[in-house]
Every structure is written in structure tokens, then in C-alpha cells.
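For reference, the structure is listed below as C-alpha cells.
Every protein chain but one is kept in place in this view of the complex.
Should a chain be cited, it is by its letter among A, B, C, D and E, assigned in written order, with residues numbered from 1 in that chain.
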């Protein structure tokens, strides 16, 4: 057991990952994803319309919304609906989720419909955006399978799998999948979204303490590749269950 | 088995009620309440401040906020945070929950602190506001017990228990605890909030189809009394577990 | 003369009711309704369109908006237009007025048009929502008569009359039509909307102090029936004038 | 009788002016002002605080808010509270009213308190802003007299009287006090606010059709001087009643 | 050199005026206008649509928006986009600019298109709205010339030139083109918009200190006529360059 991570994990060890399909009943895809104590409910909803800028082009759209229940965190946060607007962090995260999932979809094959991925954090312990992307992919596949079964689309628009993980330099050591205790006390962290072809879809690194050096960056990318590989396997296992 | 309720229930029969404490870990009280397929997460959060109008008076405050995840329902609803305001229905429900819970609290005994009850609907099948009140009471008791254990307050501010149920006239017959299939096809419905002394705290009846007669009203109140008695017992069982 | 009500009224006595039609000139119906010192201007406006969810169905819509002039009350309230949103109380009241009036209209007979009832409180002394419903009914009838005279509709869509009154337990005694002095110092109050067939359309009871017992509830409903009967007569007298 | 103004008035003739004090009961000043069919309720409310930028300076503040009931006009306008913001026209008018009234007040003599003039149009037929200024002055004097009677202030802060009228070029002829029929069909109009010393406080002229020449401007100013003189007399008559 | 104006200017002397066309490259018209240290970027944008109330009428629209960069002024102002609304002063100014420019356009000749004049203050030193109108006219002409060159319109919709200047009574003397030092310490000021036929399009005079007398008003109008004549010449010089 590692003696420096608060959780006792090894530097390259993910938290236990649980991906539970069919968590709620109305959505075409509904997945509860847990990265340790972080729990996010990801639903995929199909609607037979597209945003104005796509109307009449025969293409579909995939988008995401992100929310955090007020007491998902240690202290209560204001409810964004009550404050009258979504904060910058929320908008940034939901734009990231949307771009990441669009990267694995052939929008022509989807036809003129929208799939909205709602990612709502029931409990937060670091890494909510990476858990959301990883879970939303499974919800998206379930929703697409509904369309395929109904015969609404002929060709499967899923181009490949997508998963995400955070990495960071914690007390001088690169580590995988930061939890809240690490995240709030770390120098540098990066969210990495990859596909199952080993390609990078999104990289968002921030040096909160000292700037990170090129060799640290290389180590972090290596950890991310390992973590995403395991998450992709967990997604496939859940989808085969 | 009843042959006219879609669920096969008897007219005076509640749906199965589940009250699960400690559903999430950060809140001082966290309860998942299920009335059949309706599932609401109720958290109670303690903060050491009160709204402006109470400052310096030595009294506490109990308030509620209500939300529905976008895909808790059959078709996706817009996220209120994205639309930039809470709708009238939401405000109405959260005001009802707040008043109902304040009715069972001695705010002087609570001291200058606020307990906020966040009631978030994960899955909706009718009766979300009555489930929310019933579950929020349990979360409130758990939060108050945290304050008692910490020694922050000396006298228990809980004056009694509160629970709520809906009743309505469905195809001419008064029935208890409407589910969505009944609610969307019923003439008249009423939400009833009662305490464990048999007193009425809130009554909100609406005739959507034909106006209800005095004898129907009497029958509905009788059903509500029966239902609330069972819900109060379920709360106590959960709190004793 | 009663010696316990601040106004000297008997427990079952309404305040003087005045219903003045044609108060302003542009609206199809324009009624100033006074319940004692409470004065509400109710206008009915006809528009040849319906909300999106009704378009193309051949049905009409009846809706209400409620406002209070900033200095209708003892101390000035912020103007909702300046604050940038309608408060929860406002939304709740206007939803109540709208539902109450829709209960007396055959929306198929109305055709694809909307009647909006604007209820603006010029002076408040308790019971503004019940005065608004009672006055809005008269404005609605005037507006419908404009449509009938113009030949725009053939069948009168008004199904019956609707009026409303508040009742409450004041210092232990059930009383009718609470004014502000009573309302701000009473344990329990209830707003009751009824039609001229003796049916209940809306019941909204709130126990602000002690919960109300079933026998108190029965006494309150009896008072409400008496009060509404008198208000329905006052409406007819105004409409016949 | 003039044969070209829709109302039959002479070019230099005001509409009948009515100034009714004490129209509602809660405000320190409450005036219904009518310029013909234009009716505006002006209330003056005293509060013992000033905006942040004046705090601790020993000076008072006078400000105004303006609103129009949705059906004050020929066709219903959206309620600004429901739309979530005050329009540009509203803001412009209430800023004008506020500046005009501040011009007749010694804010040091007022002390650290705010008088808010709420001008709400019950019925509109052109000239609502000039009626509002004229009526608000009377409400302001009534509110100041309340302060004087209470002994809250020693020196009367009213420096002089203020009234306002519109003038315009209608079908080539300069006319006084435009009503809606004239206003909506006129080339040029100007709102003129003056004090009882014959000084100009505000001039707002707009050429909607052809630009106005210097000689037309001179004629309009002459008409305005005549109209304001009559309005100042009507204010004094109302205040002496 | 004048010894009482902070700038040393003569009472009837404008600040140096610079009108620089083509300041940015994307807009159909882009003008940086400087009245001394006041600098406003005015762009004219053509769009092939009109607001709803003009659709299908064959007429065009000319409108304006006004903004001030947060640090255009001595102390930083909040960004209106961050505050979530445009203030009353902003709305008032942009309405003034829009009306002024519409006064010199034949909207039938423009056809169903909108020209939007964005006037953004890079640096403020008094007179931003008059500089904006003066510069926006030049941007408008440039945009119209684009339409003419493209052959999109056949007849030039520009009816004449429009320019604006402020005048005021500073320390008892009427002066032309107030800068910030004068504006913030002056009794009375007026913004005057005129066309090249010598007609008045807008007059907005405000007595901040003492009300202005008719003879002062006459002097101010004379100064404005002189100032606008010079500004119209500067516009023509810029357009001929």
C-alpha cells in the first residue's frame, strides 16, 4: 500500500470503478458511474429535432449538460437554478463533455435528432467531469441501441469508445485519478480524454502551484493512457453485462 | 386486486414506501425516499447563519429547495439552471415543503442557524412533493441529531413528525397516493400534509375536471388520514433502524 | 358588533364588497373589485392566438397575471419589474387565479384565442387573491360578451360562476374574509374557490401557528360556503347593472 | 371648436386636468392625476435610508419608478415583471421623472432619507410621462408635509414647484398636450419640464418626421410655457383643497 | 486662450475632431471618431433581415447599440455583460443614436435589411454620445456605399447628414462641446442633434444645477448650430479622403 496518497492507492491506481446501467427508467440511456466516492448520474435523451444551425442538413447533434446537486459537496453550494445562471465552471465542463462525446459519433449516421447527455453529480469526491464523460459514453451507446432496435437509424453512428481520467502531480509525484483530498492539495492537474484508438481528444492541464515541466507532462500522459485503457475495459464490461 | 387502478392497488392503498438514510455522505441528513417508482433525494444541510430578516433574533430557519433532474420524467424537461430561472411550479412546491417542515420545528430551540432541505427528484411517477416532504422530515431529524450530538443545541427543536400524501378522485372513486398514470387522468387531486397529532398543516386541493363536492372532500380527507398514519410509521421505522 | 375582530365584524361577515365594471376603457373587461380596503383592478384582454402547446387544436386558453403596485402595502415593496423577476408568491397566486377561471370556461367554445386576466392590486388589506378571482370572473364575462356581440363565437363558453374567499381561525374562532390585521395575526387560514353549483374548485389551507383539527376545517368550509354565496350574488348584481 | 385636432381642442388648449390627492391610503403621498383619459397613480414613499453612494453624507435622495399596467393601452403589452426586465422606454422615463423632481428639492434639508415616486399608468392616452411628473410633484409635497408634521425635518426641502407638458407639431401646426391620436401621427414632439420660476429643467425634443426648424422650436416653447403655467396652478389648487 | 475652461478653449470652440475610416476590417463601415480625448469606435453592420414588426413590408431598419469598455473611464465600471443587463443610461443613449440616424435614412430605399451601428467607447472624456452619432453617420454612409457598389440597392437611402454636439452653461457661460472636467461641474447641459439642412432632430437638455432661462437656451442653441456646422464639414472631409 502506497504511503503517501491519502487513499493508500498506488500512484498509477484508479479508484474502484462502478458503471451501473438502467439506473432510472425513463431515459433511453441511464447510467450511474462511480469513481470511488464520486457518483454521477448520466442520462441520454433522444429528441427528434436539432438546433437551429443544423436544421435541414440531415445531421444530428450530441450535447451535454452538467449539474451538481447542492449538497453533493462538503459544504452546500447555491443551486444554480435559484441563482439564475449556470456558473463558468459548469459551462466549461458541459462544453467539454459535449465535445468529447461528439468526437466518437458520426453525426450523419445519427440523422436529424439530438442526444442530450445530462450528467448530474449526486456525490462529489474529485474527478466529476472525467467520471461524467466515462459514464455518458455508456448512456450514449444505450440510447443509440434504442434507435437501432426501433429501426430509426440503419448505420451505427458510434465511431469508437471515449473515456476520461484526471492525472496530476501530488507532492512531487505524478498520480492517476485524483480524489478530492489530492485535488485540493496538488500542484498541477490535467484532465485527459482519449479514444479506444489511443488518440487524444481533449487535454486540459492547469498548473495551480508550480508550472509543470516537459518530463512531468510526459509522465502524466503515460499515466492517463494506462487509466483510460482500464476505463475503456470497464465500459465494455458494463455494456456486455 | 383492484381492477380499476392502473397499478392494481386498492383505493386506500399506498405504493411501497422505502426510506433509505445515509444515501450520500456529505450532508448532515441524506435520505432517498421512494413512493413506488417516484424517487427523491432529500438532503439536510446545516449552516450557521440565518436570512437577513432573522439576524440577531436568536431564532433559526428551516427552508427547502426543490429540483427535478431533466430526465426524471417521460420526456426531457429543460434544466432550470440553463433556462435561468425556477418555474412557478418549482417555487410553489419548495415553498410548500419549507412551510410544512417549519411547522414541526421550534425555531428558538434551533438557534441562529439554517437547515436547508434540498429535495431533488431522480425519478418521477407522481407525488413528488408529498414524497419530498415525507423524506425531508427524516433528513431533518438526522441533521438535528448531528447538532444534538455535537452539543450545539441543548433542547431538541423537533416538535413532532410531519408527512404528506396525495389523494384524488380517479374515475369517480376517491383513491390514495396517485401515481403518474392516475394523476394525469384524474378529475381532482389534493395534497395533504399532516402531523403526528392528527392536525392538518397544509391542504391543497385542485379540481382539474369537475369541482368536488363536500362529500368527496370528506372521503378524500379520510383517505389522507389513513395514508399519513402509515407514512409516519414508515418514518419512525427508518429512524429506528 | 363583534368585540374581537379588529374591524368589529361578526365572525361570518364579509367586508363591504364593491364591483365596478368599466373602470378603464381599453380592455374588453375592466373591473375594480373592493373587499373593504383591498382594491384590485382586473382587466380581461382578448388576443387571437394561443400558447404553443395548444396551437392548431381549436381550443382557447384563459390565463392570469398578478401584480401589486409597490406602495399598495404598508411599507413599499420592490417593484418586481425592477428586481428582474416575479417572486414565488406572485407566481403562485397567478397560477391559482388562472386555474380557477379556467374551471368555469369551455375552452372549445372559446376557439383559438387567449383571454388574459391581469389582476393588479392598487391597495392591499388582506385577501387580494380572493378579491382578484371574484373580480376577474366579472371581467371575463364582460370580455366574453364582447366576443358574442361581435359574432366571433357562437356558443357562450362560460360554464358557471366562480368566486373566492378566505377563512381562518383567528384567536381560536373561525372567521370569514380575513383583513390584514387578522391575517397577520392568525393561526390558520384557507383560501376557498367555489362555483355556483356549490362545488369546490380550489382549497389552499395553511396552518401558520397550530395545525388545524378536522372540526375546525369543517367550520371553515361552512363559513366559506356562506361567503362565496354572497359574493356570487354580488357578481350577478354587478353584471345585471 | 378647433377643426383639426381629433379632440376638437384649440392648439394651445390642455386636456381637462384632475389631481386627486389621497387616492390610496398607505403611501405618504398618493395622487391620481388625469390629463384627459390619461390616468397615472403617483405615490410617494419615505424610507429612512439612502443609496450606497450617499451613505453618511447627510443628504437625502429622490427617485422615481415608472410602470404601465399591461392593459393601460389599446392592445395588451407584456408585463415587464414577467419579461424579467424593464424596457429602455421605461428606464428612460423613470430617470426623467427622478431628475425632474430632484431639481425642486434641497437634498440637504431632506436628511438621510429617500423619497420614491412610483408612477403607475392605469390608463394611457398620450402624455403619461408629463402627467406623471405633474402628479408626482403633488405626492412629493404631501410626503414632505408628513415629515414636517412628524418633526422629522425642520426646514422644508421643497425649493419650488415643477410641472411638465408635451408639445408637438401636428399636421404643420404647433399644439399643446398631445393625446394618443395626435402623438401617433405627429412629426415632432417635445416634453418640457419647467419650474415655477419659469426656468427649464428638462427639454426632450424628437423629430419623428421632418426635423424641426428654429421658429417651430420657439413656438413650441411658448406653448409649453403657457401649459406649464396652467398645470402649476392646478397643482396649487389641489394642494390647497 | 480662454482663461476659464479647463482646456483653455474658447467658449465656442470644439475639441480637435478626428474621424478615421476603415479602423477595423470586417465591418461594412468602421470609424474611429475622436472628440479630443473621447474616442469611440463606430461600426456599421449590414444584415439581410429586419425586426419582426417590419417583416414583409419592404422597409429597412437602422438601429444602434452603445457600450463603454470597463476602463474607458477614470475608475473601472462593471462590465454590463457580466452584470447581466444594460443600464438605463446605456439604453437611453443607444435609443438616441438609433433615432438620430434613422432620421437621415429613407428606409424604403434601404429595402428589407438592417444596419446596426455599434458605438463602443474606447476612452471617455465627455460627449461620448455626440461623438458616437457623428462617427456613426460616417460608418453608415460607408456601409450604404458597400450596398450601392454591390448593386444591392439602386437608390441611395441617405437623405442628408446628421451630427451632434453638446453645449452647456459652465460657470455661468454658455460653452460648446463639454469635456469631462466641464461636464462633471456644470449647471446645465444639452445634447443637440441636427441635420445638414439646419433642422433639429433631437434636443435633450437637463438642468443639473439651476434651471436654465430662455435666453440661455437661445445662446446654447446658437453654439450648437455653430458646432454642428463644423462637425458636418469634418464628416464630409473624412468621406472625401
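What we mean here is this: contacts are C-beta pairs under 8 Å (C-beta built on N, C-alpha and C of every residue); 3 or more make two chains touch, one makes a residue touch a chain.
Remember, predicted model here, so these are calculated numbers, not experimental data.
For the chain excluded from display, the touched partners among the shown chains of the whole complex are A, E.
Residue-wise, the contact with the chain that is not shown comes from E:41, picked out of E:17, E:41 or E:163.
Checked against the hidden chain, the listed residues A:18, A:54, A:82 or A:217 yield one contact partner: A:217.
In the complete assembly, the contact with the undisplayed chain comes from A:92, out of A:47, A:78 or A:92. From the options E:30, E:134 or E:235, the residue with contact to the unseen chain in the full assembly is E:30. The hidden chain makes contact, of the residues E:7, E:20, E:90 or E:156, with E:90.
Residues touching the missing chain, restricted to chain E, are 24-27, 30, 37, 39, 41, 43, 45, 47, 65, 67, 69-76, 79-82, 84-86, 90, 116, 118, 120, 122-124 (touch as defined at the top). Against the chain not shown here, chain A presents residues 85, 87-89, 91-92, 94-95, 99, 103, 190, 194-195, 197-207, 210-214, 217, 221.
In the analysis below, only the chains that are shown with their structure count from here on.
Located most centrally within the structure is C, per distance between chain CA means and the overall CA mean. Just one of C-D, D-E or B-C has an interface built like that of A-B, with over half of its contact pairs in common by residue number: C-D.
The distance from the centre of chain B to the centre of chain C, each centre being the mean of the chain's C-alpha atoms, comes to 28 Å. For the pair chain A and chain C, the distance between mean C-alpha positions equals 51 Å. Contact with two or more other chains is made by residues 85 of chain B. Of all possible chain pairs, those that touch are A-B, B-C, C-D, D-E.
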